[in-house]
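With one protein chain withheld, the remaining protein chains of the complex are depicted in position.
Letters A, B, C and D mark the chains as written, and numbering starts fresh at 1 in each.
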Amino acid sequence: MNLFAQQLINGIFIGSVYGLFAIGYTLVFGVLDILNLAHAAVFTLGGLVALWLVQSAEMSIWVAFPLATLFSGILGLIINAVAFVPLRHRPDTYFSGLISSIALAIVFESAAIGIFGARTVRFPISTIAVHIWQIAGVTITSLQIEIVMIAACLMAGLTRFLRRSRSGKAIRAVAENERAARLLGVHVDGIIAFTFFISSALGGAAGILFGLYFGALSPDMGRSIELKGLAVIVLGGMGSIPGAIIGGIAFGLSEVLTVAISGTSNLRDAVAFTVLFAILLLRPSGLFGRRQIRET
Amino acid sequence: AAPAWAAMPEAKIGIVFSMTGGAASYGATQKHGAQLAVDEINAAAGDKGVHIKPYFDDDASTPQQGINVFKKFINSDHVSAIIGPTLSDTAQVTDRIAQAGSVPVLGVSNTAQGITEIGNYVFRDSLTEAVVVPNTIRTAKEKFGISKVSILYGNDGAFTKAGYDAFKKALTDEKITILSEQTFAKGDRDFSPQLTEIKSQSPDAIVVSALVEEASGIVSQARQLGIPASVPIIGGNGFNSPSLIKNAGSAAEGVLIGAAWSSTASNPLNQKFVKDYTAKYGNPPDQFAAQAYAGVYIVYDAIQKAGAPFKPAKIRDALAGIKNLDSVLGKFSFTSGRDADYKPVLQEVKNGKFVVVGE
Amino acid sequence: MIPMDLNHIFTQFYAVYGSLINFIGINSLLAISLYVTLSAGQLSLGNAAFAGIGGYTAGILTMYLNVPYIVALFAAALMSGAIAMILGFPVLRLRGVFLAIATLAFGEVVRILAINLQITGGAEGLTPIPDKTQAWMIFTALALTGYFMAVLRRSRIGWSFASIREDETAAKAMGINTTWYKTLAFTIGAMIAGLAGAMSAHLNYIITPGEFGFSAAVQLLIFNIVGGTRVWYGPILGAALLTALPEILRGFGVTAGPVRMGVNGFILLMVILFLPNGLVSLFSHNKD
Amino acid sequence: MALLEIRSIIRMFGGLCALNGVDFSVEEGEIHGLIGPNGAGKTTLLNILSGMAPPSSGQVQFAGRDIHALPAYQVASLGVARTFQNIRLFPAMTCLENVIAGQHLTASRPLLPRLLQLPSAWRLDHEYEKDARSTLARVGLENRARVRAQSLSYGERRRLEIARALAARPRLLLLDEPVAGMRQGEVTQVAELIRILAGEGMTILLIEHNMSFVMTLCSRITVLNFGQVIATGTPDTVSRHPHVIEAYLGVDKSS
Partner (left out) sequence: MMLEVNHLTVTYGPIEAVHDVSLNVESGAIVTLIGPNGAGKTTLLNALSGVIPVRGGNILFNGQDITRMSPHRRVAEGIIQVPEGRLVLAGMTVRENLEIGAYRRPKSGIAADIARMQERFPILKDRIEAPAGSLSGGEQQMLAIARGLMAHPKLLLLDEPSLGLAPLVVQMVFDIVTELRQNGLTILLVEQNARQSLAVSDNAYVIESGAIVLEGPAAKLRSDPAVIRTYLGQGL
């Protein structure tokens, strides 16, 4: 029983990490209807820059965290300006944006290798105090709780922001129909840039938390989470913030439960992706996806 | 006119590692090791001695790029010998090209089975897990009285899979019970589900086949999840890197590592290498660097024996004849099957250092 | 004297770049395999997995069963095609990125199976696969598929694909059995991919699960977009440029490692930004 | 037996009953109008007739065959073509290509002669293209053949949609607001075209809010309100029907 409880906690935790990564991802996806495949690179760079600030600039993590998050947000603005704005009005913008963001991701990753080296690095042990609790044989760390809390707060806050606030509605309006939004007085280009900023800042923050928790940062760390992040936002329903978190947790749980139930992890990813596959067949627009509106 | 090398004999060597892609972190230290050796050799050769002209290249961690690089080395650069590539997958393909082109190739990190069986031009100085592991398990059993273990390994990479095979065989040979086998994938950062499962089985030890990127995470998360320090973690070549200690910190204490090289081995060549490398690059070397460094010296030895004009075939013969060469790895020979033949070491992490605890 | 020299230069060139040329051929075939599905408006990220299925099928047949190579090639194409057809009916109900992810998930499952199965050689891959692929085979296959695609455009199938790509609902209303045509596109694509995978396995001596993961799938899309998706030779141009790019950069003395990777990415970015219709716009004068 | 028989069609969207037991029939060769207030269920009914969406219950018979359970492409292959209220063209194709794509059911393009590059394939292409051009000419778009559909104006798009539907040479043509966005002169042209088509034996069911168009063109009209038929008959009877005036027409102030 303890074992099972521990696995559930593991699943919720790793799922929240996926979700954190996916929130920013899905935000841009929802607005522009294009995938920003440089998101994983921002995730990586956010973590690496925070590490650099802590290690080389000898800052406290509490200073480095917001600075690196800000830096990631600015990367988002750069991605938008370089990889998306020039393509905005091309007929193939969907695919070309996909590719240009990959191209930029390659440039970012090579820059990361060039600047930080290819090896895995970690935050100094003293960066953040971690408490470990053993409750009834179940291990929980303070960092885990913090990460799950942050994910939950972000989900609630962002959802509310999108539903209620003026800018949130403007973001959704741009997502629905850019031309209409423009005619209604929405500063579309500004809203898009703003969305990229928020999205990338979130991506960078996720990278920092990831690095803090797992104690491992490397220039290619975005790669392994990229695919899962993609799976998660589709599972949750594109553009849906609760979907991203809940999809993340669902994905995390399916991974962990495979291990718990089968006792071996050989098929962990296979099961996770099969579940994704099955859910898509049952609910073609994901768990929380927008319902198909009439076409005729 | 007389060729340039008549005055200053120069042997061309192609050196290819994964500078980008999934194995980039290993390729980076390999290149450092090789570069250091080349610089030392060329400095020592002075005006008269045989120089090495290195052609460095990147296989981007993929077989296709590896093939292109090998073809270029052989047909365009006309190198006399090749060192690399980083990954066994790639070597499976590229070494056949070297074989077909009759250019000797020395793998310095390929550990998969069957690589040297490709042909008589294919060598390696990397001890395979199959050589290192039995010794590790035997010593560990004697020392800790281990009778039941859980295994955790990466099942999607040739290196970690080969390590697993070797561990499994050694454990069976030693009649140690395997409680469960868990796997992970390249790039995984979270190992808590597997470790939770393992914890629940209360093994005497955890046997792990992983490269250092994942190994550090596994070691620290195992301790974080409350697997007591009295349950040792046993790893292979992949663990043998200073980053393990750097990244896992105190959790790394007590980890047992069977490896092909030890940074603390008393061998003076080795001590000098560790010192020079650390001075030059600011980081202590890992096993990848050491094997690459040794590889350049091994090839250089063969080159000198073969002599100008450095015909690949003659270098091959000289390589095959290497016996008890002094190297950072120890007294180095090739087996008749062109695999490395020297003594592995068993190390333990103590007070943040690798300490040799047996052979 | 001169002909001999030319001959020498040619053999020399082929010795150095022969395998590069072969890879261009194989990658072009893979790119076209995706082009087929794209031309029906479906983004499949499963084609790399179909190449893997083809590669393993053919490899197992020639290695263990001594099946003649040509038969193995056909078997590979058929196997990939059959799986695509079975997969297609449920999956092709999905649209856009949902389809892409479902096919990607399929690819991941195939990859993980290949890692865990005995017959595929697990993580170490299937090796040594006999070396049977020759340049002429690759380029004959490429020429035939290229021709097929060029001609298909003006056929009933081609028009149906185009209609579905433009507006699936309207296509249905015009009497087009969209499910069938989408499955057809998916299947043809998978067959071409399977063939390419089989040829690649018999060129490289080995096939490993790592070869057809996410990045391989995306790479095929990159070939298509960089080359241009308006005409059948677009994907070929894209595959040729991007496959040769590392070699070209090497020729210009761009050092190995992160710098080359960065320059690679930068060039990719430039092509996307400044050639709106891909490389084909350099060759066709059809302006918009 | 009428060409199209619609019996007790009900269509629910969640709790909303868009069609609530609709019955009427369309005779072969007639021009039948379908009118009613916004949201009455006209487009929903058209979707059901063309197989784009199944009814919640009820039957549709076309030429004696039940078609309410058939997928859209099969309904189309029986000879039913339609246009869309919110215009669904193939945006990146030219006008000519849109019409050629619309020939799916009528053009045979065998693959083999094409693969062998036989002249017959080219001849067919040529023929079909000529057909398409004359179809474009029927809706007055002959000089826009090479223009992409996405750069047409609203009214031109409507006409191109009609042309594309005609390319299928349907027995029954369903038009959803064919003259929306057209001026009087243009409306007259479309009305003329529809009359000619009916004269050629085509049956037409059309939805329209342009009353002078409907009243002068249709031989019979069915009026829907809240998903139910409130009147059906000749333009004269319908336009005098008090329910219809109250729910739909109102009292025309401008005349």
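Basically, a residue touches a chain if its C-beta (ideal position, glycine included) is under 8 Å from a C-beta of that chain, and two chains touch if they have at least 3 such contacts.
On a predicted model such as this, the values are computed, not experimentally measured, just so you know.
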Touch partners, limited to displayed chains, of the chain removed from view: A, D
Touching residue (missing chain; options D:Ser57, D:Thr106, D:Ser151 or D:Thr234): D:Ser151
Per the touch definition above, residue among D:Gln117, D:Ser134, D:Ser212 or D:Thr234 touching the missing chain: D:Ser212
Missing-partner contacts on chain D, residue numbers: 13, 36-40, 43, 85-87, 151-156, 159, 177, 180-188, 191, 209, 211-213, 216-217, 247-250, 252-254
Absent chain, residues of chain A that touch it: 166, 169-170, 172-173, 175-177, 179-188, 290-291, 293-294
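What we mean here is this: only the chains that are shown with their structure count from here on.
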Contact-richer chain pair [A-D vs C-D]: C-D
Chain occupying the most central position, where position means C-alpha average: C
Centre-of-Cα separation between chain D and chain B, whole angstrom: 73
Distance between the centres, which are taken as Cα means, of chain D and chain C, whole angstrom: 42
Chain centre separation in whole Å, for chain C relative to chain A (CA means): 30
Residue list for chain D, restricted to those that touch at least two other chains: 52, 84, 88, 92
For chain A, residues contacting two or more additional chains: 110, 113, 118, 223, 266, 269, 295-296
Contact pairs between chains, per stated definition: A-B, A-C, A-D, B-C, C-D
Chain A to chain B touching residues, read off their complex: 2-3, 6-7, 10-11, 13-14, 17, 110, 113, 117-122, 125, 132, 134, 139, 141, 210, 214-216, 218-221, 223-224, 255-256, 259-260, 263-266, 268-269
Touch list for chain A against partner chain D, complex: 91, 295-296
Interfacial residue positions of chain B with respect to chain C in the complex: 19-20, 22, 56-58, 60, 62-65, 67-68, 71-72, 74-76, 88-89, 92-93, 96-97, 112-114, 118, 154-158, 160-162
